[in-house]
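For this depiction, one protein chain was excluded, whereas all remaining protein chains were kept in their positions.
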């Protein structure tokens, strides 16, 4: 099966997440990178494109040029998917323009920076019917899909409590002043949006809760903090959550938790059992059924739900990691596009975060920031 | 060295924590149980006392009788310490009466059920000068003392963030209706006080934070819940915390987290490093200094602080547990009494939770309940 | 119930294991120490006895004196049990003499230093019918009893493979030259016997295998090494094992594994499942049934076998440790003596390592040393 043609905006020299997207896209042979507008100036873009072996005629100087010239190609020769891996503030204009022109899109998170933008993007995606994915990559892990499936099947009973924590420490010092590119744009409200840690990693935590539990938050009470002097955005946040139906929750996210690396975990408790999963050891899921021994589930075993197992590549005990989970989004996007195009059976289709997940995430960030700034604190979340 | 003479109120047949107190008291040869008023009726008390081999003349029918008759004994023949291991509502009258009469006291937690009682108890303890300990036993673990010492020595720098979680699942079903004694009185406001999970285990979490960090909370915002239908008190609680000086925190406690056993943990982050400790694997402390490899500290090693090492009994790799941590309170109480009495050098003296810790814990519970019931939510804590 | 009267030989000032025996004996109220000959000279013995509050008339200068004078007491006033906690070379004369005189004995391991001594001791114990326990304390952990029970019930199917490793590092340097008492006698063949690490900890590993699996080794091939220059006995050993019935095994024990503390673990595999247990985290047992999720069993849960659960003191999640496991031997010895004496129902009786376990352990050590010294290497073990 010939790979799909991938274009990319952002992800040039020195970028982190763009390289991850590229590895994820090619890992399983589903995509080939054929076009790009990779950096913020035409010169840098083209240098970055040459590094990656892009053909000159599709190594574009800007995303606008890329859009025009790809559209000018015959239909079967255009890119099949555009990946957007720029700083946050560019997600909206690029995503909107490409989606409107009928291109499928994979967009990094948070999807956009305001809920107005989110609503407009939802509208255009629904109108054009393009495939649109948001790379909340942590929900690409097979055992997260397993957890979701176990909740859906009622193996936890009625859910009561969710605790999600995301501890990072890399911004415990003022790294943005040392020229670290990842830190610089994340600390700049013009590029990152209204939230710092909350937007960067709190949004992953929100998506993890929504994916695993299916619960909808009704109210939240937030306490965001900027610990590092001189930083413009929050670098730490604590939230109380209430869900429709009565469940309660806590969300902790921090980028100043010294010594922590990428410590995202979730614990879910229901009337019949509990679950916990940790991103740094992603190949085990602990399931605690009421009154029976705790179970340690691993990928590749016969007892795994098909919904999880089909995203596993190698036998049990052979660890898959961050890139593989990320690639699961790309595999599902490819399968979805192929199914739409060819009508065939594509088992992996339609299991990735959508524009609706992206929009909900943006509203969550906005409400969190508003709660933290307000006197009232507990705020309602629109569904 | 002859053991000190211990008396006990509560802890008769079917009780859990009384037996733990007794094991803790005798483990290191510091105490012998010589007197008791162990149950709620004279008959049950005496039966329980006979089980334990108490001499008839000191196997009392009630705590009031015990107080009178112990006072009637010659000074050197009275009990040296009274342990109070009744349901919460009896802590105050018993503790007040014995302290007022000049007896040293070890009292289970929460110390009393209102801050008024707490204030009166502080007053009488200060007036009489008796030794008074509250069995917040988790802070008796050597590695908790090590964590406290490392914070004090500045190895974490300025503290920014504390996350303490206490997950239990044993009350996920309505155990109090099945006649389980431990569940029955904890679920009864007349015996337990105004709080359920918050009083029972949230208070341990509060003490752990205070002990390790030395931080004082200035404000809190609480969301307590009763999940099990028909239960009178909270069985789950989530709190946001703000500390004097700017640190922030989260406290989670729950007794409906299905499948969890006694999962208390604390994470502390400062400008120079982070720490984490888990009660279920109490013999390792993870220290993460900024920019260096994480360190796994264990008891019995030469690098341990003397403040921690002196409470370790056996070589590294030989696990000490819950009872040993509990016994460390008794060892320190014994050392303190001996030092006061004999004036000798007692290395273990004065390292146990005091009447002031107990009083602060009670105020914390009250403010938490008030916050959860109030509209305003964020409430100030008096120092 | 009145505690039993305990006497002790060895365990004076500066000793390690004697103090553990004393804590273990009193923890549950089953014993009171009433007599002792605690050190190697009368002066030191009496000083040690005074430290522990022994009455002068039972604070003996030697074990021979103790034997004579205890025998001279009226029958109900003698010690009920003698604990032997001396260096290895004294185990035999003391144990033999007291057993022959009709005293019950708790003896530290290895039981004696030659298989001839072992045979003689078995004979006298069988003749007199005294209760005789050897403190292979690691098999006192509730989850080791659980593992044994699961093997017995066939939950692992037919056993095929056993891997037991005991890594310690405390003798990686020549500690015996620094006057560390524990190291000095263990390094001296006159006190320790023919084996060093193999006798000290390899014997624990052997007992753990025998207890959990019930397998009998038929042949072994050993490679013992003395790594630290100038040391007289082995400080490291590796063994291949063959069991009657066809199972195979490996036993590793070492006291020069730098940085290791007391890392004893066992893995057992059968046709239907596998088990693993680690002494440093003794409160979890991993059970891996063929084709189903691995299970993490913990003490205090309803699914635990009664044979294990009855040795658990406190609820799940409240860690019990080394001393508690040790104390389980004492509890069972007490229960056994009471059952013999009073005929009552004593659920804890008869679950401790016996004189036969001790004798088998001595033969194992001898065969291991012989194999390591021989050219032929693989040697047969007598049953």
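As written, the chain order gives the labels A, B and C, with residue 1 at the start of each chain.
The rule is simple: a contact is a pair of C-beta atoms (placed from the backbone, for glycine too) under 8 Å apart; a residue touches a chain by one contact, two chains touch by 3 or more.
Note that the structure is a prediction, hence the values are computed from the model and not measured.
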From the listed residues C:36, C:270 or C:300, report the one that touches the chain absent from this view.
C:270
Hey, which of B:76, B:179 or B:293 is the one touching the hidden chain?
B:293
From the list C:169, C:199, C:319 or C:361, which touches the chain that is not on show?
C:169
Contact with the hidden chain (one of C:5, C:23, C:46 or C:288):
C:288
Over the whole complex, note the residues of subunit B touching the chain we left out.
286-287, 291-298, 301-303
Can you name the residues of subunit C that touch the chain not displayed here?
156-157, 160-161, 163, 165, 167, 169, 172-173, 221, 223, 225, 227, 236, 238, 240, 242, 246, 248-250, 252, 254, 256-260, 267, 269-274, 287-290, 294, 377-378
List the residues of subunit A that touch the chain left out of this view.
1-3, 16, 19-20, 22-23, 26-29, 51-53, 168, 170, 260-263, 279-283, 298, 300, 313-324
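Simple rule for what comes next: only the chains that are shown with their structure count from here on.
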Innermost chain, taking as reference the mean of every protein Cα atom displayed:
B
Cα centroid separation, subunit A vs subunit B, in Å, comes to 43
What whole-Å value do you get for the distance between subunit B and subunit C if each is reduced to the mean of its CA atoms?
34
Just curious, how far off is subunit C from subunit A if you go by their C-alpha centres, in Å?
55
Identify all positions of subunit C at which a residue touches two or more other chains, and write them in rising order.
298
